[in-house]
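The structure appears below as structure tokens.
Note that one protein chain of the assembly has been removed; the remaining protein chains are unaltered in position.
Chain IDs A, B and C follow the sequence of writing; residue 1 opens each chain.
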Amino acid sequence: MFRYPIIIKLHETDAAGLLFFSQQFKLMHDAYESLLERIGFGFAVLIRDKDYFLPIVHAEADFKYPLFVGDRVNIDVSVANIGDTSFTFAYKLTLEDETLVGSGKTVHVTMDKKTQTKISLPSDLRRAVSGQTDNS
Amino acid sequence: MFRYPIIIKLHETDAAGLLFFSQQFKLMHDAYESLLERIGFGFAVLIRDKDYFLPIVHAEADFKYPLFVGDRVNIDVSVANIGDTSFTFAYKLTLEDETLVGSGKTVHVTMDKKTQTKISLPSDLRRAVSGQTDNS
Amino acid sequence: MFRYPIIIKLHETDAAGLLFFSQQFKLMHDAYESLLERIGFGFAVLIRDKDYFLPIVHAEADFKYPLFVGDRVNIDVSVANIGDTSFTFAYKLTLEDETLVGSGKTVHVTMDKKTQTKISLPSDLRRAVSGQTDNS
Partner (left out) sequence: MFRYPIIIKLHETDAAGLLFFSQQFKLMHDAYESLLERIGFGFAVLIRDKDYFLPIVHAEADFKYPLFVGDRVNIDVSVANIGDTSFTFAYKLTLEDETLVGSGKTVHVTMDKKTQTKISLPSDLRRAVSGQTDNS
């Protein structure tokens, strides 16, 4: 499990006073980016050096508890599934007292940059991502 | 059906060259806001004058086709479901040649501003939203 | 003068109830993008087909009047200056009753994509941009 701590920023809230819903998706992705970087596949590397990219084909989230500016939230990221040409990350957002405030998942496919077609997960990426499954 | 036309902006793309996924959720919400305003429940009215608000408790989206800066997209919004204390909007994103590029939905509950508890949809809101169902 | 009409969206406001300041810069850029597209230099063209890009080296804005969700604002864009390797766009934001709510400017340089050095404005771009000066 990879934990990514954040503090809700003013620009992430809206005039209704709470976190704007799409910002949770953005924050989930920030956590995912940080995890990818830790396992050697940061976006700078993916964009510059790899011949594939990892577009999101599906995303979903539940919003269980309103979040205010200044709230401290931990985002726990884990791998929920690894297929042949895709993988799924799962996210849990909790307050410091462990209250669950939100959750979500993102489904990614491995896409060849040139042909724009799906390819099998490269073995080094598969190995790196596998190390992030919940029961590892 | 309510159609909301947009053009993908530079700031909505990322260094991978395409629309960043959470921006589709934001764009879906822009379309929803525009629909709400047309039926008399714009956010200015909701925030200033109403004793309830309409937080999103679930959202999901599929991403079917990469979108670039300058792409012209129509977002069609319709009501997928109306319950006692909640309603669901559905979204379809198409190019001008009708290619489906993405879809999604958002589930909203009616929440009393003071008590922060779910309430039944006020009848005027229910009536207004019902007029936006697909088969109306 | 190029006029770009917008409606303030919920996600552009923050928990203080008003437009978040950096969103005015984003909206100014949206107007600039729309103007560029109209004169044949849209970002899709700039990114795909040109060997230069137009990075912003300076930006500033004044915020004169609070903006709420749903407010209708016109952004007027004009060219304030054209130099050898740079140009400046000026922006005025007004309500429909012509109240000035904000203003700003962005200074751009012409940068060669390969060498990452400043170059003189290509003549076709210079001609197109010149057509957008205030007194044209």
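One rule holds for everything that comes next: contacts are C-beta pairs under 8 Å (C-beta built on N, C-alpha and C of every residue); 3 or more make two chains touch, one makes a residue touch a chain.
This is a predicted model, so every value here is computed, not measured.
Visitor: Out of C:Tyr4, C:Phe43 or C:Phe87, which residue would touch the omitted chain in the full complex?
Guide: From the options C:Tyr4, C:Phe43 or C:Phe87, the contact with the absent chain belongs to C:Phe43.
Visitor: Residue by residue, what part of subunit C touches the chain that was omitted?
Guide: 15-16, 18, 20-23, 25-26, 29, 43, 46-47, 53, 55-64, 66, 106, 116
Visitor: If the missing chain were put back, which residues of subunit A would it touch?
Guide: 7, 9-11, 17, 26, 29-30, 33-34, 37, 42-45, 47, 68-71
Visitor: Considering the whole complex, not just the chains shown, which residues of subunit B touch the missing one?
Guide: The missing chain touches subunit B at positions 10-11, 13-18, 20, 22-23, 68-69.
We take it that only the chains that are shown with their structure count from here on.
Visitor: Which chain has the mean of its C-alpha atoms lying nearest to the mean of all protein C-alpha atoms shown?
Guide: B
Visitor: Can you give the whole-Å distance between the Cα centres of subunit A and subunit C?
Guide: 32
Visitor: CA centre of subunit B versus CA centre of subunit C: separation in Å?
Guide: That pair's centroid distance is 28 Å.
Visitor: Any chance you could list the residues of subunit C touching two or more other chains?
Guide: In subunit C, 10-11, 17, 68-69 touch at least two other chains.
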